[in-house]
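Of the protein chains in this complex, one is absent; all others appear in place.
Chain nomenclature is as follows: A and B, assigned in order of appearance, with residue numbering initiated at 1 for each chain independently.
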Amino acid sequence: MIALAVDRLAHQFGGLRALDDVSLQVAAGERLVILGPNGAGKTTLFNLVTGLLRPTAGQIRLFEQDVTALAPYRRARLGLGRTFQITTLFPRLTVLDNVLLAVQGADGARFTLHRPLASFPRIYTQAESLLATWGLTDRRDVPAQRLSYGEQRQVELLLALAGSPRVLLLDEPTAGLSPAETALVAAMVRRFPRDLTLLLIEHDMDVALELAERVVVLHQGRVLAEGDRDQIRRDARVAEIYLGEPDAEDAAR
Amino acid sequence: MTFWTFQILNGVSFGMLLFLLAAGLSLIYGLMRILNLAHGSYYILGAYVALSVGRATGSLVLAAVAGTAAGVVLGIVMERVFLRRVPRDELPQALLTFGFLLILGDLSLWIWGGTPQTLPRPEWLSTSVRLGTLHFPAYRLFVIAVGVVVGVGLWLLQEHTRLGAMLRAAIDDPEIARTVGIRVPVLTTGVFAFGAGLAALGGIMGGPLLGVYPGADFEVLLLAFVVVIIGGLGSLKGAFVGGLVVGLLDNFGKALFPEFALFTIFAPMAIILAVRPTGLFGVR
Partner (left out) sequence: MTRTLGVVASAIALAGLPLALTSYQLGLLTKMLIFAVFAMSLNLILGYAGLPSLGHAAYFGMGAYTVGLLALRATDNFWLDFGAGVLAAGITAALFGLLALRTQGSYLLMITLALAQVVWGIAFGWRGFTGGDDGLPGIRRPAAGLPVSLDDGMRFYYFALLVFTAVTVVLLVLIRSPFGRALVGIRECERRMEVLGYDTWRYKYVAFVIAGVLAGVAGNLFVYFNGFVSPAYLSILFSATALIMVILGGAGTLVGPALGSAVIIFLENVVSAHTERWPLVLGAIYVALVLFAPDGLVGLARRLAARAAPAPGRPA
């Protein structure tokens, strides 16, 4: 079953074509990494898929359902989750409050006005359990903006997971992290449920090729190459766009 | 036919005044993301200072210069002394300018009193001009002329000069502009002062037509807002087109149904908000 399909997707703003005629398909449970130099259109693709941007052409399908015209929150409720390249937490709220909001977002009680949140123990239980599973319980009362950058990236992942998504878009989860922090985040991603479909934007080729089976390379808003790890490693065009070097893997380091 | 031509010209002349106001507001927002609520204050202070200087010296030219200068000086002081000390968030900045709106409005009431005043027209503009069968006040034509000249001048400045290019660079990316050697702080003070000066000029030009009185600052601020809501914040074209639209609508509203004149402004504003919330030519 195809979890996510993008059909001839395009986005144009003024004279700028951020994305042009991009098509790709991701099977359920598959791990796909999107590579490409800066400005290739990777984040634009994510913004279009999550609904934060409207495409100027093309279609987006989530589990065979056409979501092209749906608002972001509707797509989220259909099982689409996302992390952002720039950490998008609730800065002044504690880690626990951050996760509570994320869990609440996926819960039917999200619009209740007349009862306190405390009267929904299931939301608290789920939030605490999430924190425990991913080892952040001792940081639960710290305001998000006071966390270390690596911890913030972890919470960013946690918020995306809280809604039990079926498809998860990770936008450069290891950007700006030290090698140790990168390993931590990579380990976290490897522990994700196996049936979770994953789309990953990564700059770090090592991490990317370690976590994903299939690769799509974007360049100037178009799909340049597609294939498995080895195919992409050997692709001369990919090597060229990264630094003009014959070996793509060395070039991207 | 004559009635309509008269009303249209009337509306256009009022529209040009609004353009002067809205252009300053838009420029300041476009460059600095500051919604300057004290903009109405520059309008009335320009008019009041011109009034006093005019009475004291007998020279209208001196009065106009003094009034505009008052706006410019005020703009410089507000930007350099106060706005710079406040974080770049939109709400604190707007609240600060709002405080000044209150302060300056009350100061004006204190200094010049509560009686509505009218600024005198220059003698050579106190006649009527014959346009076919129509007699139209020369002063209003003068206002239209000034508005067009300022509009064209600003457009040329923005699109075709080095200063304009620097401004656009500073708007797009202040960090990079700084590294390229553009003196962003000087530019921001300059733009703020210029915007304030434009508003003061609007007050001086509008003085003979609308008069100046306590509460005019709020009324003028509202009109400037409606203009940029319709035309779009941060756009010179928007200020011009919006000014014309509001000027014409306000004029026709007052001529045709005086008690509900505000509805004629309210309706298009509501339509724009429903259809295109950032205005006709709005910049994000």
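To be clear about the criterion, a residue touches a chain if its C-beta (ideal position, glycine included) is under 8 Å from a C-beta of that chain, and two chains touch if they have at least 3 such contacts.
Computed from a predicted model, the values in this text were never measured in an experiment.
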Of A:A5, A:L19, A:I60 or A:L89, the residue in touch with the unshown chain: A:L89
Touching residue (missing chain; options A:L117, A:V142 or A:M188): A:L117
Residue among B:F6, B:F100, B:Y139 or B:Y213 touching the omitted chain: B:F100
Positions on chain B where the hidden chain makes contact: 29, 33, 35, 82, 85-87, 90-92, 94-96, 98-107, 110, 218, 221-222, 225-226, 228-229, 233, 258-263, 265-266, 269-270, 273-274, 277-278
Residues of chain A in contact with the chain not shown: 50, 52, 71-73, 76-77, 80-82, 84, 88-93, 97, 100-102, 104-107, 109-118, 120, 159, 162-163
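The working rule: only the chains that are shown with their structure count from here on.
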Whole-Å separation of chain centres (CA-atom averages), chain A against chain B: 46
